[in-house]
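For this depiction, one protein chain was excluded, whereas all remaining protein chains were kept in their positions.
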Amino acid sequence: MLDYVSFLQNLSNGLLIGGVYALIGVGLTLVFGVMKTINFAHGDFVILGMYCAVLLNTLFGWDPYLTLLVAMPLGFLTGAILQRLVLSRLVEAPPESSLLVTLGLALVIGNILLLTFGAEPQSVHVAYASSTLSLGEISLSVILLLAGLATLIVITALYAILNHTELGRSIRATADNRLGAELVGINTRWIEAVVFGIGMALAVTAGVVLIPLLFATPTFSGAIFTLKAFVVTVLGGLGNIGAAIAGGLLLGVVEVLGASYLTSDYRDAYGLLVFLLVLLLRPEGLFGKTVKRV
Amino acid sequence: MPSALKADGITVQFGGVVAVDNVSLDVQQGTILGLIGPNGAGKTTLFNALTGFVPLKAGRIALHGQDVTHLAPHARVRAGMGRTFQTERPFEELTLLENVLVAAFLREPKRRHAEQLAMQVLEQVGLADRHDQPALDLNLARRRRLELAKALAVQPRVLFLDEMMAGLNPPALKEMIGFVRELAAQDLTIVMVEHIMEAIIELSDHVIVMANGHVITEGLPREVIEDPRVITAYLGED
Partner (left out) sequence: MNRHYLILSGLVVLGILYPQAFPGYLSVAITLLLFAGWATAWDILGGWAGQVSLGHASFVGLGGYFVAVGASQYGIAPWWAVAMALVAAAVLAYLWGRLTFKLTGPYFTLSTIAIAEILRLVAINEGWLTGGATGVFIMSLPEPFGLDLFARQTNYYLALAFAALTVLTVIAMSRNKFGYQLRAVREDEDSAMASGINPTTVKLKAFMLSGALTALGGGIYAIFLSFLEPHVIFYLLLSVQIALTAIIGGRGTIWGPCVGALLVVGSGEVFRTTFAEANMLIYGLLIMLVVMFLPRGIVGEPARYLIRRAYAKRAQS
């Protein structure tokens, strides 16, 4: 019976952490869906959110969740500006250029953070850090619950925007058929900037939500989050938001269960293995077809 | 005359749509087969199925008696097929000679010999004097000739030409028709998909007309174009 309880315990932890992965993945997949850009800097946007919370906490003693009021709009603006200044210039360049330019952006962000904050891992301590909520024999970390809740709210809001507003319809139209969207008068250039802004805002939010749980380090963790975001999105199929949420939850569960029942040494490898398997075995909607001209 | 290319019951399906339905053909060595039909008739799909770029649902293909049904496109080229593409895309940074060299290496692995072969082919299509020019910004007629040269450099026994004449102005068209006729005279077997009737009538020994994935009629070019079924297929019924 004990096994059953610990399984449920692991499962719920996996689902909660997976919710945050979903939040990260949704931003990446949204950007891909609309711009066909694979954003390598996405994980570093997450780290940027973490440092934003660290900074505001050190300066004003703000709770991370209060930081969101600043971090989200700031992330949105920065993302939109980056898109206009950098990515929008790449229209007629070789196919990997958006991947390369965002990889460069990732290195720049990570190393500027390193120069500013130093290599020492940093975190924000909150009073509720070790509080748990008991549900029968399962105890859930309050931090994780809050993270899960925040994810739920943000994703619901995003869903509402995409499905019930004029902006959302324009975004979906652009993702669906760019030329068609332009023909009916949608300014797709503007939409791209907005979408990249939303993507960055989502990543920053994930960072803020994670900071009571994890330490922020400037250069190495960005790549890890980027990889996780890829895993999440590829699990579901790039460009598909619902699938990214499922992918995030799945990754969280796979990691936690793999670490507790197989060996924790390979915690990060489980996600990657699943990622590879999906890439190789479930090609529908995953492959960028080479230009077919026959 | 021996059969150069023989296809039986070729069927191609995309999802639920049958693009080519049970088409058979037999091309004699040294002759030209013209493949015509309205847009969407399935002639390009048939063409790609014969050259291996589209998988078959059913059917068999034999090249000079050798069964090539299960060979990949590059292996069919090795076996003696050569093809051009509708939208040619040369390697822009390479010279014309180097463009043809890529194909010439198939039969001549040594650079010196491959270069000789490539030059020879460039002469055949009248591009030899430009061999050291980059393929950048070539005009349409010359791009077509370069595409033809690339297909010839693999020294095919059966040559597949995909709409080589489309969009050419009258002098260039005449020139291209001349090239193709010369090739057939050298005992090369040719299968061509074409919209330009002038080229089909002047060149083909035999014409197959397709519509909706089926062969609707076949025969000598003059007979075929006067066939009421063909006229209906092109113009639609009243």
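We just call them A and B in the order they show up, numbering each chain from 1.
In the analysis below, contacts are C-beta pairs under 8 Å (C-beta built on N, C-alpha and C of every residue); 3 or more make two chains touch, one makes a residue touch a chain.
Quantities reported herein were computed from a predicted structural model and do not represent experimental measurements.
Q: Specify the residue from the set A:Leu100, A:Val142 or A:Leu214 that touches the hidden chain.
A: That would be A:Leu100, which touches the missing chain.
Q: Just name the one of A:Leu77, A:Val108 or A:Ala129 that touches the chain not displayed here.
A: A:Val108
Q: Over the whole complex, note the residues of subunit B touching the chain we left out.
A: Contact residues on subunit B toward the absent chain are 51, 53, 72-75, 77-78, 82-85, 89, 91, 93-94, 98, 101-103, 105-106, 109, 111, 114, 133-134, 136-137, 150-151, 153-154.
Q: Footprint of the hidden chain on subunit A, which residues?
A: 38, 86, 89-90, 93-97, 99-101, 103-108, 110-112, 114-115, 119, 219, 223, 227, 230, 234, 265-266, 268-269, 272-273, 275-276, 279-280, 283, 286-294
To be clear about the criterion, only the chains that are shown with their structure count from here on.
Q: I'd like the Å distance between the centres of subunit A and subunit B, where a centre is the mean of that chain's Cα atoms.
A: 50
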